[in-house]
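Every protein chain except one is present and positioned as in the full complex.
For clarity, chains are labelled A and B in written order, and residue numbers in each chain start from 1.
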Amino acid sequence: MRRDYDVAVVGGGLVGAALAWGLARDGQRVVVLDEGDMASRASRANFALVWVQSKGLGMAQYMGWTVRSSDAWRQLAQDLRAQTGLDVCFERPGGFHLALGEAELAARAQRLKRLHNQPGAADTSVEVLDRAAVERMLPGIGPEVAGGSFCPLDGHVNSLRTLHAFHKGLHLLGADYRPGHTVHDVVPAQAGFRLMTSRGEVGAEKIVLAAGNANMRLAPLVGLKSPMQPNRGQILVTERAAPFLHYPLVTIRQTDEGTIMIGDSREETTDETMLDLSIAAVEADRARRMFPALGKLNVVRTWSGIRVMTQDGFPIYDQSERYPGAFVVGCHSGVTLAANHALVLAPMIARGRLNADLVGAFSARRFDVAKVA
Amino acid sequence: MSAGANPYDVAIVGAGPAGLGAAAITAGAGLTTLLLDENPTPGGQIYRAVTTTPLKERSILGGDYWAGAALVAEAQASGAEIVGGATVWSLDASRELAASWAGTSRFIKARRVILATGALERPFPIPGWTLPGVMTAGALQTLLKSSGLVPDGRLVLAGTGPLLWLFAAQLLRAGARIEALLDTTPWANYLRALPHVPAFAISRYAAQGLALRREVARQVEVVSGVTRLRAEGQGGLASVAFAARSGERRLMADVLALHQGVVPNVNLAMAAGIAHRWQPAQLCWVPVLDAAGNTSIDGIAIAGDGTGIGGALAAEAQGRLAGLAAVAAVAPERLARVPDRQLLAQALARAERGRALLDQLFAPPRWSRLPEGDTIVCRCEEVTAGQLLEAVGIGAMGPNQAKAFLRCGMGPCQGRLCGLTVTELISKARGVAPAEVGYFRLRPPVKPITLAELAAMAHTQRAVAAVVRE
Partner (left out) sequence: MLRRLLEEGQRVRLTIDGKPVTACVGDSVAAAMLSCGLRYCRTTPISGEKRAPYCMMGVCFECLVTIDGINNRQGCLIEVREGMRIDTQLGRRTVE
């Protein structure tokens, strides 16, 4: 049973679903091939920030690309709501990065300075605030908070509902979503590609690899590369509480449902089945020092997720020279960049060509350059 | 109270028959033994409050209940450190437990861990089951045992299973009035159970079970073959509606007590990473155990109803056997001081006799396990059966994607009251076996703890480095 598609998207997480949704809206016949229910899916484990400050140290183009997505998110949220009835609760009140103690504040200011001194850096209007200024916006901070940075472009969203909305949208657009179809091989064929999955073969004219860290293995099959270096993050979440935190922080945010999410570590392991409680304890401790009132809340769940991470931390968007119908898309911040993926990148892929002016900097060829240099 | 001998030879979670039996053996053999239970007093569900109950009239709860007093006394005399009000909220493969009591959490290490966390009542997702006034029959029994409280007003019992009849009899003996007992056992179950009659006839369940039925039926209207059960009311129970042979009926009611059997309480074991499998006869998840009762994690055993439903006597025998295995592993030279393995194995076999019939006869019907439409599946997050089916329709293959889409199983109960329903509904919708659908991925804390309590636990250098990165 072989059905033909204009495009097969490998991976149904936030990146794959956003691209597939954008492609389907563009009139493409789309199939999404995904793993099963127990898959390691960063889209189910993320912190749901649409985040601008601190992005792009080492690649100024990434700053601009991030700002662009942050600006496009409102449109995306509206489109999803109009189509699916699901409110993904995108908000952009601006966001904080708080410092516990003067040393952390100085390090923060230093980092932002380096970020914005890069040639071609985008204007994010980020500013470093002292304790008094922070306290005016965030009453209830603990005595150790020395200050922080604030960026008016930062925001957050309900990322699980976003995943739900993309999938519902795909369904409504008539795209085929096939979970339980782990792709283990891709064979370039005469007019397109044959994808070998755990439940049979699928054919498509174009393919988009959006399989997270598995892109590393799949990309070489179609003349692409995607060097990855995954790591693990752990998150805690509390019971629902009445609204108390009106701005997201990089490590603490209150969701539209009222729960408070606290993140998020970075560990050099990729075992997501286990948890390090000592890390949860440090995260809880820092959250309590930032907002002492949080101490009384009940933590109801914790989880760890494996970050999709390229080797330099910046997105990889590439098109195969040998097999021009093959694309690879991989990045860490799939929530933040969802608007770009759905509204900007997907139409390029539908046309069959990545626009080098917009996304040329994200080609994986940069890793060759790095090796030569 | 501090955890005195940490690290312990043996740590046991759950002070029901299984945990008490295990502690009696290991502490009796001189192993340092810590027995933790989140209830204030030992006894588990069956022997709930056996040392503190205000009920002096022994006939109300019956001899099987009071037998627990001797077991509690034996465990208390064994030298085990027994801590009540202690919630174990994490366990990992290195046999490190995290437990909270008296407002503080601590890590506890043990050479052997025995989980005896028992069972909970199977979800009973019918329309209106979240209304105040609807509770489990076991909840009413707990109120009776712990506080000597009985329902006042019109009480209706509904469901299936041997415990339902026991609960009814105990309530009647305590002077409660029961308007009706709505038996939902499907007629077809009687046929399916037939082949198991010979083994059952010589078990202790047979005589006891029939006597209980007679006792209840003498005093209460028993309606058999009940289907389409609903609880009705605005902001509280007003009436119970159902279909029976005689047609549709509606009873005015103040309390509706639901029960359709018990299922293993798997949260802690699953969060520890212990492998489980679907048990088709009991329609629930059970841990995968080897012949000696070991789980997939070295040094962690499970005993009692947490391994599959076997009842209190089987639980106690399993607990003692697990205790014995712990002694053999930690201090084989002390084996002379413990009872003979053979005798315990025989007691277990006796206790398990007749179980197969109970499983067949009291298998809950499909309609009361597989709700439809607006009926709530996940009580915490108020997710309905219809929403769940819609999620399956757009591609959720299993409970974890459904949870991501709908939040079912994300509330404080962590799926205890919806997990089986979610697995079975997805299984039905997709036309595949529950084993293929799978279960929620569970993680610590298996019970909520305060942020402050978590924050106060040990911070390793590595942990600090993983969190503070700038």
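What we mean here is this: contacts are C-beta pairs under 8 Å (C-beta built on N, C-alpha and C of every residue); 3 or more make two chains touch, one makes a residue touch a chain.
What you are looking at is a predicted structure, and each value in this text was computed from that prediction instead of being measured.
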Sole residue of A:Ile262, A:Leu294, A:Val308 or A:Ala361 that reaches the chain not shown, by the stated touch rule: A:Leu294
Identified contact with the non-displayed chain, of A:Ala241, A:Met274 or A:Leu358: A:Ala241
Sole contact to the chain not displayed, among B:Ser105, B:Ser146 or B:Ser239: B:Ser146
Footprint left on subunit A by the chain that the document does not show: 239-242, 244, 258, 260, 291, 293-294, 296-298
Residues from subunit B at the interface with the omitted partner, ascending: 38-40, 45, 49, 52, 54-56, 85, 120-121, 130-136, 138-140, 142-143, 146-153, 174-175, 235-236, 254-255, 265, 379-382, 411-413, 416-417, 447
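In this section, only the chains that are shown with their structure count from here on.
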Distance between chain centroids, defined by C-alpha means - subunit A, subunit B (Å): 40
Complex contact set, residues of subunit A against subunit B: 12, 34, 36-38, 41, 43-44, 104, 107-108, 111, 160-161, 163-164, 167-168, 170-171, 177-180, 236, 238-239, 257, 262, 265-267, 273-288, 294-304
Contact set on subunit B toward subunit A in their complex: 90, 92-93, 98, 107, 273, 391, 393-401, 404-407, 410-412, 414, 437-438, 441, 443-445, 448-452, 454-460, 462-464, 466-470
